[in-house]
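What you see is the complex with one protein chain gone and the rest in place.
Showing chain A:
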Amino acid sequence: MKIVREALAGTLESSDLMVRIAPREEGLEVVLQSEVIHQFGTQIEAVVRETLAKLAIVDGLVVIEDKGALDCVIRARVQTAVQRAVDEWTAEWSALS
């Protein structure tokens, strides 16, 4: 799928995160801000990249503002942001778990 517009998903409340996604040519850039970046930054970015890979997103700018979200919340918010940023959402539910 291709990111064709800017989109947001999530909140800045505790245990949540805000995902901002925008079109970008030539590759994927993930920018991460988190209160727990020293302990969990690598893990959070891995979850974000894995979630995007399952959706076949190869180009885009993804800015994450994390407030201590669990992995499943990160996946849900990234998937929602992508869903809002593409023209046609073609993902199967089985690819989202």
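Operating definition for what follows: a contact is a pair of C-beta atoms (placed from the backbone, for glycine too) under 8 Å apart; a residue touches a chain by one contact, two chains touch by 3 or more; residues count from 1.
Operating definition for what follows: contacts and distances are computed from a predicted model.
*Asks:* Name the omitted chain as UniProt records it, choosing among "Electron transfer flavoprotein subunit alpha", "3-isopropylmalate dehydratase large subunit", "Citrate lyase subunit beta" or "C4-dicarboxylate transporter, DctM subunit".
*Replies:* Going by UniProt, the chain not displayed is called "Citrate lyase subunit beta".
*Asks:* In the full complex, which of A:21, A:55, A:69 or A:85 touches the chain missing from this view?
*Replies:* A:69
*Asks:* Touching the absent chain: which residues on chain A qualify?
*Replies:* 9-11, 13-17, 69-70, 72-73, 75-77, 79-80, 83-84, 93-94, 96-97
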